[in-house]
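In what follows, a single structure is set out as C-alpha cells and then discussed.
Omission of a single protein chain aside, the complex is shown with its protein chains in their original locations.
Order as written gives the chain letters A and B; numbering starts at 1 within each chain.
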Amino acid sequence: MASSPASYRPSSDMMAITVIVAVLAAVPVVASLVGDPFLVKIATRVVVFAIAAVALNLVLGFGGLVSLMHAGLFGIGGYVVAILAFHADDSSRLFDLFPGTTELSIGLPLAMLVAGAAAAVMGLVSLRTSGVYFIMITLAFNQMLYYFFVALQQYGGEDGLQIMSDLTLFGHAAIGRMSFYYGCLVALALVLVVVQRLINSRFGMVLRASSQNERRLTAIGIAPLRYRLTAFALSGAIAGLAGALLAAGQQFISPAEMSWVRSGDLVVMCVLGGMARVWGPVLGAAVFLVLEIVLSGWSTHWQLAFGLLIILVVVSLRGGLIDLLHLVGRRGASR
Amino acid sequence: MKIASIALASLLLLSASASAEEPVKIGFISTFSGPSGQLGQELLDGFNLGIKSVGGKLGGRTVEVIKGDDQAKPDVGRQLADKMIESDRVQIITGINFSNVMLAVAKPVLDSGAFIFSVNAGPSQYAGKLCNAHYFNESFQNDTLPEAMGLYLNSKQAKRVYLMAPNYPAGKDFLAGFKRTFKGQIAGEVYTAFGQLDYAAEIAQLRAAKPDAVFFFYPGGMGINFVKQYAQAGLTKEVKLYGPSFSLDQTVLPGMGDAAIGAYASAFWTEDFDNPASKKFVADFEAAYGRVPSPNAANAYDGARILDAALTSIGGKIEDKAAFRKALENVKFDSVRGHFRFNTNHYPIQDSYLAEIVKDAKGRPTMKKLELIKADQADSYASQCNMAAQ
Partner (left out) sequence: MDVALFTEQLLNGVQLGVQLFLMAAGLTLVFGIMNMINLTHGSLYMIGAFVAAALFGHTGSFLLALVIAVPATALAGALLEAAVLRHFYHRGHLDQVLVTFGLILVLNEIVKMIWGAVPVPLPVPQLLSGSVTLFADVTYPSFRLAILGVGAVVALGLYAVVAHTRIGMWVRAGASNRDIASAMGVNVELIFSLVFAAGAALAGLAGIMAGPINAVQVGMGEPVLILALVVTVIGGVGSIKGAFIAALMIGVVDTFGRVLLPPALGSMMIFMLMAVILAWRPRGLFPVHG
C-alpha cells in the first residue's frame, strides 16, 4: 500500500474494496458476539450513506464538480419508493394512472431512473456554469426540490411520509434486519465496482482530465460537457438508490432528509474519507456517522467539536483518511 | 445465530427474575442542538423535575433516563429510537417535540412492543386512525387549543377573523381546528413559508383586509418575528392578536418583549395557575433553573408524575404491559393543569382557559389566566380511533 495518492492502481482499488466489503459483512457476526444488535442498524446507515457519498464523489472527486444538490436527489429516490408504497397501501393510483407497489424490484430501479432523470435535467442547466456559480446553482436546485416536497400535502408535506405496509423484494419480505443489511451491502459493493471500472475507463479519464484542464481537452476535440452530464446523471441515479434504501429501511421519508445541510454532510464525508479513491467516501461516511453518534451522546455542544474536526481535516489532512492510512502503512513498512 | 439466541434467552430470563431490582428505562429523544435546541432542554428539565417531585423514583423503582438529541432530523430520531430499544432496552420512549420525528419513530417503537409516551408532539394520525394500545400523549392534540379559541371568539361575537400560520401540517391543523368551532367570517387565511423571517408583506395584506381579530400560530423564532413586526406596524392596539399558548409561552416571550403585551392565548396551563401542584412546580422550576417555566415544561413535569402514579398502582411492574396500559388509562394524579384524564384514544381530556400576556412584578412578560373557556375538552379525532381493534 505504498503507492502515492496521485497514481492509479486499479488492482489496489479492488483489494481495498474487497477488504471494506468483507469488514462490513462481518459486522452482524461481531454484533451477535457482543450481544448488541443495534450495531447492525448503525452499519446499515453507514452503508446507505456510503452509497450516496460514493455517488457524489464520482462527480466531486473525479469531475471536480462541487454539487450541493445531492441531498435533493437522494430524497427523490426515497420519495419514489414511499409514494409507490403509499398508493399500494390505500389502493389508489398515482396520477390516476399507475397502481402503487411495495415491490422493491420495481421501486428501486424506478427511484434510480427518476433521480437520474432529474439530475440530467438540472445538470444540463448547472453545467453551463462553473466554480462558485456551479456550487450556488446546485444549492438553488436543492432548495427547489426541498420546497417541492414540502408543498406535496397529499404525501405528508413537511411531516413526511410513513411506509405502513411491508416492502418485498421478488415477493420475499425485504426489510428484516439481516436480509436488509446484506441487501444494502450488495448494492454498495456493486456501486463501488461499477464506479471503479468507470473511472478507469476512457470515459473516466476524460472526466478526470476535464476537472484538471478543460482547455486541453477542447483542443484535442473532446467536448467535456457530454461526459460531465453523463457522470452527473449516473451520480444522481446512484444517490437516488441510496435515498430509496434509506426510506425502505426506516419506513419513512421527509423533506428534512433533503436540506442543503445534508448535501454539505455528504461533501464532508467525501473529503473526510478521501476523494482520490472510489472507496474513500465509504471510510468518510463510517467515521462521520459514528462520530455523530458518539459526540452527540456526549455533550449538547458537540457541534463545536464537530466543526473543529472539519477544520482540522481540511487544514492538515488534505487527502482525507486515505492519507492517514498511507502514513500508517508507510511507517509500518519502514519498521 | 445460535450464540445470539442463547444470549437473548439468558437476557430474557435475567430480566424476568430481576424486575424489581432493575431500573425503569426511559428513552428521552428530543431536539437539543441547533436553532430549536432549547425546546428539548425545556422538556427534559420539566421531566426531570417531575421525577424529583415524586422522590426520584417511578412507582418505587429507580429510573434511568437516557437522553438522545434528534437534531430535528427524523432519520436521526429513528436511529436513536432503534438504539434505545435494541441496545439500552428502554421500555418507554418520550420527549419527542417535532411531529415529523414522531412519525419516523412511532411505528418501529410500537412494532417492537415498547410504549410511546409523548409529553409534546401530538400528530392527529395517532389520535385517530393510527391510535395504538401502547401510544399515549399526555400533552395536547394540535387542534384543541385553536378550537377553544374559536369558541371564545364566538362568545365575544367577533365577526371577521384573519388567520395566519406556517405552511406545514401542524400549521394546517391549527387553522383547521379554529375553523371547526369559529362561526363568524374568515377575513383571510394565509400560509407562509416555514422558517420565514420577515412578515411585512403579509402584515400589509392583513391591514388592508381590516379584520376584527387575528388568530395566528407561529412556533419558536417565527412567532417572535411575527409578533414584533406586528407591533411595529402599529396594529397591536387596533386589531388584537389571539393564538394558542405555544405561540406565546416562555420559550418565546423573552424574545418578543413588550410587543406581546396585550395578546391573548388559549392555554391548558399558565404560570399563575393557583392549584398547589402548579404553585410548587413553578417555584421549584425557578429555583432549579432560574427561569419561568413554559407550558411545555409543565406538560413534561406532569408526564413524569403520570408515569409514577400509573406504576405505583401496579407495584412498579412495567414489564406487565397490559397492566401498565390499563394503569395509564385510569391514572389518577395531582396535575398542575387541574383536571386531567385520558380519552379513549389515549389523548388528554382537560380544561382550556383564556390568558392575557401581561408584565409580572419583575417586568417580564407572562401569561395571566383570565377565564375558563371549556371544561373537559377532548380532541375531534377520538371518534376515528378504534382502540378495541388493537
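Convention: a residue touches a chain if its C-beta (ideal position, glycine included) is under 8 Å from a C-beta of that chain, and two chains touch if they have at least 3 such contacts.
Keep in mind that what you see is a predicted model, and the values were worked out from it rather than measured.
Within the full complex, the chain left out of the display is in contact with A, B.
Touch with the chain that is not drawn comes from one residue among A:12, A:143 or A:168, which is A:143.
Residue in contact with the omitted chain (choice from B:251, B:270 or B:312): B:251. Per the touch definition above, the residue from A:22, A:97 or A:132 contacting the chain not shown is A:132.
On the side of chain A, the interface with the absent chain consists of residues 60, 66, 125, 128-133, 135-137, 139-141, 143-144, 147-148, 150-151, 260, 264, 267-268, 271, 301, 303-304, 306-311, 313-315, 318, using the contact rule stated above.
The missing chain lies against chain B, touching residues 34-35, 37-38, 41, 167, 191-193, 195-198, 200-202, 204-205, 208, 221, 224-225, 228-229, 232-234, 251-252, 254-259, 291.
Rule of thumb we're sticking to: only the chains that are shown with their structure count from here on.
Chain geometry summary: the mean Cα position of chain A and that of chain B are 36 Å apart.
Those residues of chain B whose C-beta lies close enough to touch chain A in the complex are 1, 3-4, 7, 11, 32-34, 37, 41, 68-69, 71-76, 78-79, 82-83, 86-87, 99-100, 103-104, 107-108, 123, 167-170, 172, 193-194.
Those residues of chain A whose C-beta lies close enough to touch chain B in the complex are 32-33, 35-38, 41-42, 45, 147, 150-151, 153, 156-160, 162, 164, 246, 250-252, 254, 256-257, 292-293, 296-297, 300-303.
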